[in-house]
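I have a structure I would like to understand better, so I am pasting it below and will then ask my questions one at a time.
Removed: one protein chain of the complex. Kept in place: all other protein chains.
The first chain written gets the first letter, and so on, giving A, B and C; residue counts start at 1 in each chain.
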Amino acid sequence: MARVIIVYATDYGSTKKMAEAVAEGVNSVDGAEAVLKMAEETKINDLLAADALIFGSPVHMGSMDYRMKMLIDKVCSGLWMKDALTGKVGAVFTTGSGFGNSGGGAELTQLSMLSNFAELGLLLIPLPKNTPGYAKAGSQWGPHGRSADENLKPKGLNDDQLVAARHHGANVATVALKLGGPLAFAK
Amino acid sequence: MARVIIVYATDYGSTKKMAEAVAEGVNSVDGAEAVLKMAEETKINDLLAADALIFGSPVHMGSMDYRMKMLIDKVCSGLWMKDALTGKVGAVFTTGSGFGNSGGGAELTQLSMLSNFAELGLLLIPLPKNTPGYAKAGSQWGPHGRSADENLKPKGLNDDQLVAARHHGANVATVALKLGGPLAFAK
Amino acid sequence: MARVIIVYATDYGSTKKMAEAVAEGVNSVDGAEAVLKMAEETKINDLLAADALIFGSPVHMGSMDYRMKMLIDKVCSGLWMKDALTGKVGAVFTTGSGFGNSGGGAELTQLSMLSNFAELGLLLIPLPKNTPGYAKAGSQWGPHGRSADENLKPKGLNDDQLVAARHHGANVATVALKLGGPLAFAK
Partner (left out) sequence: MARVIIVYATDYGSTKKMAEAVAEGVNSVDGAEAVLKMAEETKINDLLAADALIFGSPVHMGSMDYRMKMLIDKVCSGLWMKDALTGKVGAVFTTGSGFGNSGGGAELTQLSMLSNFAELGLLLIPLPKNTPGYAKAGSQWGPHGRSADENLKPKGLNDDQLVAARHHGANVATVALKLGGPLAFAK
């Protein structure tokens, strides 16, 4: 049995929609269960109870939403101090507009959330290039859903993006099940 | 006349102390004036009135303090939309412990604040290698003050770190004066 | 008079084409002159003679082309040791496919070249959001030319990308002229 928590912040609902697709992917794997939480409502025990953590954020000015950062500063940092999540599994996803046509800061945003997970001692799951939907919806660090076009006009997420998100959730669940509990690192 | 605003978040006072050293450096330059603000009290007009912006943050879990991020999401993003700060000058600094002895995420933290400034169209000022104090207090992206030792024991900032911070402030003021107002980029 | 050197590596010619557009932008500014060099043929004196440096690279596996890296390791590092370029001006651009639709590692690639420039003490010029062509051809760190579509099929650069590249070159030339020589940082 693997429990995967998906934590997100959302402005107009796109990141929530991506989070739901990730959760569907988790739930599609036998023996895995997804829990969805908004950043503001996520507590220490929610993270402690999970075998894998997936964080999702809109890209704002080239970095993660401040609500995700507040959760990291107020909740994750205490768990870091206690080495409480070491050996679990982590992954990330983002959403943003297509303005500029090259991610608009998605890469540093994904990396700053992965940095939190690396600090916590989590195994990091990338998005393999042969994942369905990748061509329109991702980077090596995780799925990225464009919810607006190159001129900042909202257009909603497309199927490729949701398909990539679903596979990402399934991948994380698969790794967590394979590990069968937090990996015991050398001490 | 160049007005330089220094915005910071602080936990135990180290980042505030670095910010004050940066401000001293600004004020040491003829024709330059420093304004110090905490992230929580910084308003749109404070940023609009400045010729140069310097942001400073403690490193938390490998990224900037959530109060800095809240300011960026709530205030800077609106200025980005209007291209209101394009052609001004920007720079950053950080503080953190010496745990790990290799920055503890200072680089990505400095980059995420520089990313906000690049989005805003600011000229970015690095910390030149021959800056006094650099050997103990900096990276190419800006000064970094270690306020705790390798075992997380607080030890306060040392003179080298404050000297580097002062020079960083002076450098930013010098560039702002040289430009004599926001640079008019090609349109 | 400002001399701007544009150094690039190229595989199938797209980065060369972007470099030529950047050079056109430099030459469009009164009093500025562009010099174009491939990474392999760039010598210490080429960099020393320039007031501003612009580096361009294709994105390979999420980082810069090894020929650009060889130049940095063999030529730039010696100039770093001597603080020989401090106070000059630097900027970057990249090219890549549209695979994944979110930059494909362009951001870290641009940052690794900017990192070299920050180490050298250069003022870093971003790509302002209101630059013509930005919507289809850029990130905050510099222009990014997509030369293949989302499925890796070559399609050549489009006008927006070349327009953004031209403006980037003009911006760098304008800053270099405004400074009138390397900025004297505080010592």
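The rule we apply is simple: a contact is a pair of C-beta atoms (placed from the backbone, for glycine too) under 8 Å apart; a residue touches a chain by one contact, two chains touch by 3 or more.
As the structure is a computational prediction, the values presented were derived from the model and not from experiment.
Although it is left out of the displayed model, the omitted chain contacts the following shown chains in the full complex: A, B, C. Note on the undisplayed chain: of the listed residues A:31, A:78, A:132 or A:156, the one touching it is A:132. Although one chain is hidden here, its contacts on chain C can still be listed: residues 60-66, 69-70, 72-74, 76-77, 80, 105, 108, 111-112, 115-116, 118-120. Where chain A meets the chain that is not shown, the touching residues are 25, 80, 83, 86-87, 111, 115, 117-119, 121-132, 140-141, 167, 170-171, 174-175, 178-179, 183-187. In the full complex, chain B touches the hidden chain at residues 62, 98-108, 111, 134-140, 144, 146, 150-151.
Here is the rule we use: only the chains that are shown with their structure count from here on.
Chain A and chain C have CA centres that are 32 Å apart.
In terms of their C-alpha centroids, the spacing between chain A and chain B amounts to 29 Å. Centre-to-centre spacing of chain B and chain C amounts to 25 Å, using the average Cα coordinate of each chain.
Across the assembly, chain A contributes 62, 105, 108, 111 as residues in contact with two or more other chains.
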